[in-house]
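For this view, one protein chain was removed and the others were kept in their places.
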Amino acid sequence: MEVSWALLANAVIAGLLLGGFYAAMSVGISISFGMLDVVNIAHPAFIILGSYIAYIVNDRFGYDPIVVAVVVSPLFFLLGMVLYRIYYICFERRGQESLRGLAFFFGILFITEVALVLIFGVDYRMVSTRYGDVTWRAGEVDFPMRLVVPFLVSMVMVVGVQLFLTRTFFGRAVLAVAQDQLALRLMGVNPVRVKELAFALSIATAGVAGAFLIVIQPVQPAIGREFIGLVFAVCVLGGMGSILGTLIGAFVLGLAESFTSTFFGPSWAPAVSFGLLLATLAFRPSGILGR
Amino acid sequence: MSNRIFAMVALTVALALAAVTQLIPNEYFFSAAYTVLLFVILATAWNILGGYTGYVNFGSAAFFAIGAYTTVFFYNAFKAPLAVGIVAGTLVAGLAGLGLGYLTLRLRGVFFAIASLALAVVLFIFIVNWDYVGGARGAYVLQPREVPFGLPRYIHLIYAVQLVMAAFALAVARAIEHSTFGRGLAAIRDDELAAECSGVPTLKLKIFSTMVSCALMGMAGTTFPYYLSYIEPSSAFSLSYAVNSIAMPLIGGMMSWMGPLIGAVLLGSVQQLVQVTVSSAWNLLIVGVLLVLFVTLAPNGIMGWVDAWRRRKGP
Partner (left out) sequence: MLGNSILSVSKRVLGALFIGLALTGTALAQQPLKIGFGMSLTGPLAGNGKAALIAMEIWRDDVNAKNGILGRKVEFVYYDDQTSPATVPSIYTKLLDVDKVDLVVSGYGTNVIAPAMPIIMQRNLTFMTLFGLNVNSKFNYDRYFQIMPAGPNPAVGWSQGFFDAAMSMNPKPKTVALVGADAEYPAMALEGAREHAKKTGLKIVYDKTYPPNTVDYSPIVRAIQAANPEVVFVASYPPDSAGMVRAANEVGLKTRIFGGGLVGPQFAALKTQLGPLLNGVVNYEFYVPDLGSKFPFLDQFLTKYQARAVVEKVDPLGFYLPPYAYAMMQVLEQAITATKGLDQAKLAEYIHKNTFDTYVGKVGFAKNGEWAAPRVMMTQYHGITGNDVEQFKKPGRLTVLSPKEYKTGDLKAPYHENKK
């Protein structure tokens, strides 16, 4: 096929828009895994949970899903706090987080998925938004609102998290906890409390990302599993513990998938992403911007 | 009991069970038992890397599928008999485990876990695109009309084969557990840094453990295409294999070879029963809830309870 500049431009735009969305999905992992060392494999389950909550409210009352998600995010925050408490008491305190913590989150992922199936069934759910079918066209380049709006809100959220972590006291406490827990304790800050709140933040971001997901595509309970690899790939690629790294990693992945889809065939796009992950793990495990 | 004796005993028990159960008139028993045995092998295999070495492998489904698809490949290419498929599947899965281990075991355990998940996805896409083994459309492996050893139906044969393979896996697990190699793995599990400092060749041991674990997982998958006559990627790579292979050792107890056996027989039988009685969406929910409950409240599984009870009773 002829490679017109329009095709190229559209591939780039689509890749970047997708990348923004991937960043929103992965920023939570960047916090929980990158900074707190908690391997929350169940992160995508909370994304899907967020999608379903947005769906219910949108279906019943017609409110915009993203607005709903933001309003509901304190609930996810609380959920995150409870989850971390359990995790800490049962695993971290006993020093068994590697194996059993992982298994614990794996179980949570499953229970969430199956519970959603039992309640909602396996049919795909979609939301209807005012901008869902609108596309801006700049010449031959398309900007579908279904991708643009989540992209913009994702950027706001990611930048917000970064600012929070670097400019506020609590945020810097989180960064500190990632570096040296003992030193933090010696300075009079309770690291467990800090980690608890940071983890809660990561779950809250997952809930909001869920709303983005259901605006972009139809959702059913099992698709969470498909995103496990993707969010971890983004974090590892970008470098653990760096929000900016996560952003870069997300864009790289979004672009890689978009280009592969457009020029080589969509079949291979996920393989490219995970191939990148495996390659990074093999050759530069600290990622692009890792510490 | 030495390893050789244990292996003989296990084999004898397996063959005896195979012979005796031939008397059961209905085929359903064999079908259900085959599935339970499949999980015995998977759980035992997973535990070699998981329980003994402390590294979590989320990609059990990938190695299971490697075993299954290798059988398909040899069937398509050479019309090879089952035995060839079994040997080939085990070897290929072992090699894949070697590859995965070599790439990622230099890093922390978490990365190995994520990489195993990523490998499962990459492999899935690879198989979906590989038309020779059926790709997305699936492959048919027809059971031969003539059943060897004069057994009445083919299901009886693969059930017996599965019994022997389960005995083999258990013997291997036990042999590892009681060997120097096993003690090295335990050292890695307890504190890898200390082990490395004490001179334990952690990387070599980890890689070998991964190889054995993945090879056995592949072995579990080799008879699968014959059992179903049809195999397609989504069900071969089903995450139910990954969850069960983690849940069963966890519930049974990860410290010894008996744990996965108990966990697999218990959990596997419960799942088979649930499948033909109540609605099966509850099946996976049960597994998930049990997994979470056991991992938080009873981290040493059923074997842990048995040990604690024995200790309380005194020497």
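For reference, chains read A and B in written order, and residue numbers begin at 1 within each chain.
Everything below uses one rule, namely that contacts are C-beta pairs under 8 Å (C-beta built on N, C-alpha and C of every residue); 3 or more make two chains touch, one makes a residue touch a chain.
Fair warning: this is a prediction, and the values are worked out from it, not measured in the lab.
J.: Which displayed chains does the hidden chain touch?
T.: The omitted chain makes contact with A, B across the full complex.
J.: Can you tell me which of A:128, A:168 or A:190 touches the chain that was removed from the display?
T.: A:128
J.: Given the contact definition stated above, which residue among A:24, A:68 or A:216 touches the chain not shown here?
T.: Among A:24, A:68 or A:216, only A:216 touches the chain that is not shown.
J.: Suppose we count only contacts with the excluded chain; which residues of chain B make the list?
T.: So the residues of chain B touching the unseen chain are 25-28, 30-32, 35, 125, 128-129, 135-138, 140, 142-143, 153-155, 227-232, 234-235, 238, 240, 272, 275-276, 279-281, 283.
J.: Given the full complex, what residues of chain A touch the hidden partner chain?
T.: Per the touch rule, chain A residues meeting the hidden chain are 1-4, 7, 10-11, 14, 18, 21, 117, 121-124, 126, 128, 133, 135, 137, 142, 144, 146-147, 216-218, 220, 222-223, 226, 258, 261-263, 265-267, 269-270.
Note that only the chains that are shown with their structure count from here on.
J.: Which chain B residues qualify as touching chain A in the complex?
T.: 50, 54, 56, 58, 103-104, 107, 109-111, 113-115, 117-119, 121-122, 125-126, 128-129, 239, 243, 246-247, 250, 281-282, 284-285, 287-289, 291-292, 295-296, 299
J.: Per the contact definition, I'd like the list of chain A residues that touch chain B in the complex.
T.: Going by the criterion above, the answer is residues 33, 39, 41, 86, 90, 94, 96, 98-100, 102-104, 106-108, 110-111, 113-115, 117-118, 225, 228-229, 232-233, 236, 267-268, 270-271, 274-275, 277-278, 281-282, 285.
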